[in-house]
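Please read through the structure below; I'll follow up with questions.
One protein chain omitted, others in place.
Entry: chain A
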Amino acid sequence: MNGDPGAVRRGAAGTGLRVVIAEDGLIVREGVAGMLRRFGHEVVAAVGDADELRAAVGEHRPDIVVTDVRMPPGFSDEGLQAAIDLRAADPDLPVLVLSQYVEQTYAAELLDSGHSAGVGYLLKDRIGEVTEFVDALSAVAAGRTVVDPEVVRQLLGRRRDPLHRLTGREREVLALMAEGRSNAAIARALVVTEAAVAKHIGSLLAKLDLPPDADDHRRVRAVLAYLRG
């Protein structure tokens, strides 16, 4: 989720992803499909419920699945369940789940459902942040973990006792780490050098007794697991 549209446009040149979209609202479904096509991705299927989603994934073997949590027939969490099932059936399938609300419960269930391919949990509103949304899609497709800033904000609010040992800047870095951003993206967001980011990360991991880990992906999981207590 970095704010650099140029990166995405470059993606449009040839690295388009094959995407399956599941969303029951026609306007949003077609809108997202149109937006992704504009950024050079190929929407191989756009479906309206969880069963169609399962069928479409089986048929098209997409690079990534984008699904709404809430879909027919029960309008409960059919999309989330489908996403979890799909991840269980194919650990290499990246899944980006869009939720109407920030539900820690749903985010936790999704993040705990597998540990291999990329996974993302974003508030549906983020679709409006066009470039950030498309970047997040690419990040998840590339195997990264993307967590909505709102989820992270709530998690940080919950675990304030041990976090007060962090400096303000370290807390900012922690929040961005938890959202799944890379060191380079964090450096861009905070307008500092990558070396400075690495120093902050080392320091905050030590304060929180978390193991230093060069792998962004594993590090995100560790931070999220820590925040969720």
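As a convention for this text, a residue touches a chain if its C-beta (ideal position, glycine included) is under 8 Å from a C-beta of that chain, and two chains touch if they have at least 3 such contacts; residues count from 1.
The working rule: contacts and distances are computed from a predicted model.
This complex has a chain not shown, and the name its UniProt record holds, of "ABC-2 type transport system ATP-binding protein", "Carbohydrate ABC transporter membrane protein 1, CUT1 family", "Cytochrome c oxidase subunit 3" or "histidine kinase", is "histidine kinase".
Checked against the full complex, the candidates A:Val20, A:Ala82, A:Leu96 or A:Leu155 give a single residue touching the omitted chain, namely A:Leu155.
Touch with the chain omitted from the figure is made, among A:Asp112, A:Asp125, A:Glu194 or A:Asp213, by A:Asp125.
In the full complex, chain A contacts the hidden chain through residues 5, 24-25, 27-28, 31-32, 35, 38, 70, 75-77, 100-106, 124-125, 127-131, 154-155, 157-158, 160-161.
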